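Dropping the structure in here first, questions after.
In this view, the complex is presented without one of its protein chains, the others remaining in place.
Labels A, B and C are assigned to the chains in the order they are written; within every chain, residues are numbered from 1.
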Amino acid sequence: MTDTNQDQLMSDSVLSQREDPGVLSMMLNNRAIFWGGSLLLLFALIAIFGPLFTADPAALNPIKRLKPPSVEIWFGSDFLGRDIFARVIYGGRISLVVGIAVAVIAVIIGLFLGLVAGYVRALDAVIMRVMDGLMSIPAILLAIALISLSGATLSTVVIAIVIPEIPRVVRLVRAVVLTVREEPYVEAAIAAGTRLPLIMVRHILPNTIAPLIVQATYVCASAMLTESILGFLGAGIPPEIPSWGNIMSEGRTYFQISPWIIFFPGIALALTVLAVNIVGDGLRDTLDPRIARKM
Amino acid sequence: MYFYILKRILSTIPVMIIVALFVFLMLRLAPGDPAAVIAGDYATAEDVERIREQLGLNEPIPVQMYKWVAQLASGDLGTAIFSKLPVTTLIGQRLEPTLLLALSTITFTVLVAVPLGTLAAYKAGSWVDRFVMLFSVAGFSVPVFVLGYVLIYLLSMQLKILPVQGYKSPFEHGFIEFFRHIILPTLTLSVIYIALIARMTRASVQEVLQEDYVRTARAKGQSEFKILLRHALRNAAVPIVTVIGLGIALMIGGVVVTESVFNIPGLGRLVLDAVLARDYPVIQGLILFFSFVYILINLLIDLSYTLFDPRIRY
Amino acid sequence: MSEGKAKPVLEINGLTVRLPEGADREFAIEDVTLSVSEGEIVCIVGESGSGKSVTAFTVMGLIPKKDLTPVAGEVLLQGEDLLKKTDRQMRAMRGENMAMVFQEPMTALNPVMRVGDQIAELLEIHTNMSGTARKKRVIDAMKDVSLPDPNKMYLSYPHQLSGGQRQRIMIAMALALEPRLLIADEPTTALDVTTQAEVLELIKDIQRRHGMGVMFITHDFGVVADIADRVVVMQNGKIVEQGTRDEIIAAPKHPYTKMLIGSVPSLTPPAHSHPETDDAALKTHGLNMVYGRHGFLQKGRLVHAAQDVELVVRRGETLGVVGESGSGKSTVARCIVRLIDPTSGDIDIEGVNIATMPERELRAFRQQIQIVFQDPYRSLNPRRTVGQSIVEGPMNYGLGADEARVRAEELMRVVGLAPEALDRFPHQFSGGQRQRVCIARALAMEPKVLIADEAVSALDVSVQAQVLRLLRDVRERYDLAMLFITHDLRVAAQICDRIMVMQHGVVVEEGRTEEVYANPQHPYTQSLLAAAPGRDVDFAQLV
Partner (left out) sequence: ATQTTAETVLRVIPHADLKNLDPIWTTAYISRNHGYLIYDTLFAMDENFAPQPQMVEDWTTSEDGLTWTFNLRAGLKWHDGAPVTAADCVASLERWGKRDGMGQQLFGVIDSLTASDEDTIVMKLTEPYGLVLESIGKISSNVPFMMPARVAATDPFEQIEDYTGSGPFVFQKDEWVPGSTVVYTKFEDYVPRSEPPSAAAGGKVAKVDKVVWTYFPDQTTALNALMAGEIDFFESPSNDLMPILEANPDVTAEINDPLGNIGFARFNHLLPPFDDVAVRRAALMAMKQEDYLAGAVGDQKFWKTCYSVFPCGTPLANDVGSDIMSSGDLEAAKAALAATDYDGTPVVIMQPTDIPLLSAFSLVTAENLRNIGMTVEVQAMDWSTLTSRRAKRDPVADGGWNMFHTWWIGADVIDPMAIAFSGNPEKGWFGWPTDAELETARSAYAKASSLEEKQEIGRKVQERLWAIGASGELGQFFVPVAYRNNVKGLIKSPVQFFWNMSVE
């Protein structure tokens, strides 16, 4: 058994150079993540602290209705004389809250259902048929129906957007589980008598995290867009709370005379979603969850 | 093969049942009731009650559900509460614009996105690739209606080269009129779809380009262009086609918005109106219809795999 | 066939190819000089990563230009320097003047194109033959490589052919334009032994008939012994030794070559001692495994992967299971470990039948049987330190964290690794080291039965020899009953006390290793042994 030690020493010297570079530093080195992330951080800061410095987004001022952008009212005013700048800043909160809430909820529920479907054969068929059913209903229609039927509040909007996103997460998680459960190291753990819940937590769950983070950014981006479309169709967040979608919806009639009502929230939305998508792409390239790309 | 098709068709039944139950319960458990809408501004509570009774909305939900399912089983989607027309008639009236809009969008998308994605994959890392990727990220980020308005403003109002709105049937008004009217909605609806498919094409062509048989083709001395055309694209087709199918749901969502921006009397508008008016039979019928179409298209797409990949046999 | 007489087809002089920054070493190959003459087969051997493929691909002009750059030397094909050619000129030469056959015939053929068309494509590129002429030529080329019924096979897709047939298609394609140089990069590694023998025979035959030069890359010294005229040995991107086949195999000079050849197991089994105890640790009786669902509406394709398998493994004994790919070896192993539930039959562990035991009761017995898998890269959870992987099992059975750690450290020493390495992650180990960790993990359970499913197949010969020795050592040390699954008859000869041969899920022959090798009874066993490459050369006994 002497030669084995020699072999070990030989490859040790080679291997010690191959330290794990660390996901964090890899992420910082990725330009997409850096720029997208910075932009996003900026928007988040504006959304969080901005409203402290702006005018009241709900203050009506009928005399000053539909005023174009100027030095005093930067983004102009809407049909009730409300300050678009204040509303756009405030609306950012809502969009980000909707985006993040939908992403978090969809991921949590999707993760749970996906793990169950991937591991419990008996429930797999049932869960996946329900998911197929949900997926076959166009998301926007489902959301419009849910919201206009059950009343528009922030939480119903979030729920309505979450429901159609769940199947995508479930499918992703299930696909990861089905692949990983065939991995020899999982089989080795089974052979070593590890119980199912531990196998899930130790060996399977960690594999879903990277693709889920990537998926979460896409869900977040698409949720913000969906919110705006719902708002635009008049089935979104109640107009008393300004969100980019409902600001644009209210500006719809005035598109020709006061395009700034749609223009500014539109730009803000497009930039934010763009930033989230860029971060998502960057994360995908860094974490390279091949499965996520295939979804 | 036929056995497989039969099996797949049968397997859509539980999915459709789930959709049907889901939609039915969602509608009945939500507030808002068509009777009140029908009764109008002057109606008293008694009038509303009478109309509810008339429409059978007073019966217990299981009874309503039973009736509806029995009706569905006989292929009847019911009758609209407001227009009194059978839902199937309404769908029939509206099908053409939506169908042609969808077809033109898919055609345009495939014509643009697949070459674009392939080029990006081939030139991975170059400025062409960056541009395509940026476009596809941006395409995902702009709300459909904003795009629609901008296009109308530029092409119809400023340049005055295309009509603003409306739909002209090619069968009645000729192909040119149809075409002029469908261009803007198609462009609007395509952008997000192009973004999606260009991305997918890029990813799967890039993956195929790593494959050994591409190396074999190079070893034969084949030119890069023909390698892309003959070897890469055909092998990348299955994931691309799959995404085209999955994207149908996305597109139907876009159709709702596009149709209302461009005033196209299609199915998207129909369902939106029905939701606002609580026309239960129409909402139920349409959601079922859409999800059936979605399932059907994805079945067709699964079957189409056999065209692209001889290994796939059902 | 000595040098100088025949005209060289390919001459490589001082070729150096740079690796991208941050790679393991600066150059993929460094100062490589070799030549291939007409009518000559030159084998390049060396361990994984030694630069064999890079050399071949540089000649073909197929290296990814982004990553790999030739920085010095020249590559002369029939006197013309390929490194100076434009892309277009290289394209014209590929397929016409030089051709290549790859390792994986399945992935090297376009799965969605008819194989005939794939050969015809070559003619389309380089000739202006008419469609019918092309087809005729393709059929001829297919006949040339002895493919049955070429007219029909022209229309087949790759997946409809067997591995050997696919590789023949590749060879037909490579030879269709009668290039002067054929490069074959491990063309038989993915094939079964019997098929491998046929393909090797074919290459030799064709080379003789067409008189081309062949550069043949392999890591299998058996293959080298069978076909090489000359041998080039590479290590870490450099050529350490070259010479005729007999010089290299019989009298290697360089220590590395010596070590390599010394690691190749001999096909002659050593004399095994047979403990004549009846102390069976593991017994199966009438074990059956049928894959495939018979669900509602579907008859399903049923695969009878194991049929009435009877086996006995005693303590301190190694039972080898050999057979070609798909013969059901892994299926038997996985049934015994109860990773899958057998369709029927008994599996006796110390007299208890665990074949149909529910998971709850099974837990108590899981500890008794442990398994080591083939792929060292996927056998360890990449997110957990090897220490965590090793202690996982014992701690499942109630061992405290500290005791488990002590046991793990002890085992690390046993498998020849430093105990400090317990805190490292799998990617910080080489393939051979990982396999040692996997063995330590299995031993940590203190099992009675150890199953090794192709545990050394993915390793280079030198590492393979070390791991084999380790396995033999631990079997003795812990008095284990070992079930050793392999398709490599050389390995089986060296490590197994008894041998069981499987074909199509059925055990066709079973007996003492020496007896089976010396006097195979079943025709299948006979053909397996006859096909083993390099059986005329005697390699090392694993001492």
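Just so it is clear, contacts are C-beta pairs under 8 Å (C-beta built on N, C-alpha and C of every residue); 3 or more make two chains touch, one makes a residue touch a chain.
Everything numeric here is computed off the predicted structure, so don't read it as measured data.
Among the displayed chains, contact with the absent chain in the complete complex occurs for A, B. Touch with the chain omitted from the figure is made, among B:I152, B:V208, B:L228 or B:V241, by B:I152. From the options A:E227, A:E250 or A:D281, the residue with contact to the chain not on display is A:E250. Of the options B:V15, B:L77, B:V146 or B:V261, the residue whose C-beta touches the omitted chain is B:V261. One chain of the complex is left out; on chain A, the residues touching it are 58, 60, 62-63, 65-66, 79-81, 148-149, 151-153, 234-235, 237-240, 246, 250, 252-257. One chain of the complex is left out; on chain B, the residues touching it are 31-45, 47-48, 50-51, 54, 80, 82-85, 90, 93-94, 149, 152, 156-157, 160, 163-166, 260-263, 265, 269-270, 272-273, 276-278.
Here, only the chains that are shown with their structure count from here on.
Chain pairs A-B and A-C differ in how many C-beta pairs they share in contact, with the greater number at A-B. Between the Cα centres of chain B and chain C there is a gap of 49 Å. Measuring from the averaged C-alpha position of chain A to that of chain C gives a distance of 45 Å. For chain A, residues touching at least two other chains: there are none.
Residue positions of chain C touching 2 or more other chains: there are none.
By the touch rule above, chain A contacts chain C in their complex via residues 1, 3-5, 7-8, 11-12, 14-16, 18-20, 183-185, 187-195, 202-203, 206. The residues of chain A lying in touch with chain B in their complex are 129-130, 132-142, 144-146, 148-151, 221-222, 225, 228-229, 232-233, 235, 248, 252, 255, 259, 262, 266, 269-271, 273-274, 277-278, 281, 293-294. Within the complex, the chain B residues that touch chain C are 7, 10, 211-213, 215-223, 230-231, 234-235, 308-311.
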